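Read the structure below first, then the notes.
Removed from the display is one protein chain of the complex; every other protein chain stays in position.
For reference, chains read A, B and C in written order, and residue numbers begin at 1 within each chain.
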Amino acid sequence: MTDNEKNNGRQGAVQLRVRYAECDPMGLLHHAKYLEYLELARTELLRVAGPSYRELEEAGVFFVVAKLDIRYKAPIRYDDLVTVRTRVERTTRTRVDHAYDLYVNGTLCTEAHSTLACVGRDGRPILMPENLWPQEQSDAPPAT
Amino acid sequence: MTDNEKNNGRQGAVQLRVRYAECDPMGLLHHAKYLEYLELARTELLRVAGPSYRELEEAGVFFVVAKLDIRYKAPIRYDDLVTVRTRVERTTRTRVDHAYDLYVNGTLCTEAHSTLACVGRDGRPILMPENLWPQEQSDAPPAT
Amino acid sequence: MTDNEKNNGRQGAVQLRVRYAECDPMGLLHHAKYLEYLELARTELLRVAGPSYRELEEAGVFFVVAKLDIRYKAPIRYDDLVTVRTRVERTTRTRVDHAYDLYVNGTLCTEAHSTLACVGRDGRPILMPENLWPQEQSDAPPAT
Partner (left out) sequence: MTDNEKNNGRQGAVQLRVRYAECDPMGLLHHAKYLEYLELARTELLRVAGPSYRELEEAGVFFVVAKLDIRYKAPIRYDDLVTVRTRVERTTRTRVDHAYDLYVNGTLCTEAHSTLACVGRDGRPILMPENLWPQEQSDAPPAT
């Protein structure tokens, strides 16, 4: 992995081996399972940046997916080793946008984007605690 | 469905259509997914008997699977219509045993048994509230 | 259900009860599982229109998701009864676009769009057989 891919909390890469139970009768990674891969990639990005997502939830800070788009360009198969490259594209006090590229053997198979919203235990939007999400204040102006 | 299969809280039957996302590269219902079918069958049995499982959890009463055995006798395929026949085999103040038979087109495909334990919000064993599980006091002597 | 919602092969509605195993630690339908609901809704739409998807695959005709976007507007919870309203927005000889609205108790919770591509057993694009997808020639001009 190059320096560029190093997980520094704002961008990073994880590798996942496609499980049998994740594949459909075509022998392909089922298209819904990709979203779990994206979630895992975000979790690992966060783990490096500061608290784990488990610690966040224990502190009453939750992130829910508000929207997501995904483009399946080439199939991913059972037992493939998938690299998910993730980067934070934009953060505000209430939202985080991520972009994702999924590769198998150097081939770009999938592109995706998501927007997460920060909510409290009751599901209502809250401001992200500064200490929990240190990227927030750095390079993005507050936005709705 | 015969009277014998009618859901009366102690035995009942549910029908489930096998989903594409539940099938593996062999085109078969993945063997782990069967456990979700059993869970669904228990949930519907409970719904008839009294409170829904959702209401139970809201009241701080949880059921966790303590043990389970399953015998896969004939494959179940994508788009098959599966009948899960379930019966309560034994209840005590802290545990419930269920037995399950899964049929497709009249063929017995799977047999399973499970033991659930009743726990509180903290995961520790609790006595089942009598009003929530009325079968308890009827026909089963307390047991470990 | 109104006439407008009747499943006529180009639009329809299905109802799904949210399963325990589909929910995450927040008690919400996990965001990846929604894609399985959309798939189910497409399958039932197709079943009314003509062959089942199982029959299509047996005939060597497969549909793969090429792209998808989804907007989660309000949470869906364990045991909720979800209505998925689906309509075919556009069909060509190689692609089908669907739009979806998910409702719980009359509240619009989710909106989504997908594009499916028709492929052969080897995963390469093929023309949709006319008899298998009769909507194609009716009201939609061929497009790329």
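Keep this in mind: a contact is a pair of C-beta atoms (placed from the backbone, for glycine too) under 8 Å apart; a residue touches a chain by one contact, two chains touch by 3 or more.
As the structure is a prediction and not an experimental result, all values here were calculated from the model.
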item: Listed residues C:23, C:61 or C:116, member touching the removed chain; value: C:23
item: Residue of B:51, B:75 or B:129 in touch with the missing chain, whole complex considered; value: B:75
item: Positions on subunit B where the hidden chain makes contact; value: 25-26, 28, 31-36, 39, 57, 62, 64-72, 75, 123
item: Residues of subunit C in contact with the chain not shown; value: 20-21, 23-27, 30, 32, 78
item: Subunit A residues that touch the omitted chain in the full complex; value: 19-21, 36, 39-40, 43, 52-54, 78-79
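One rule holds for everything that comes next: only the chains that are shown with their structure count from here on.
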item: Innermost chain by mean C-alpha position; value: C
item: Chain whose average C-alpha position is farthest from subunit A's own; value: B
item: Cα-centroid distance, subunit A relative to subunit B, in whole angstrom; value: 35
item: Distance between chain centroids, defined by C-alpha means - subunit B, subunit C (Å); value: 29
item: Contacts with two or more other chains, residues of subunit B listed in rising order; value: 20-21, 78
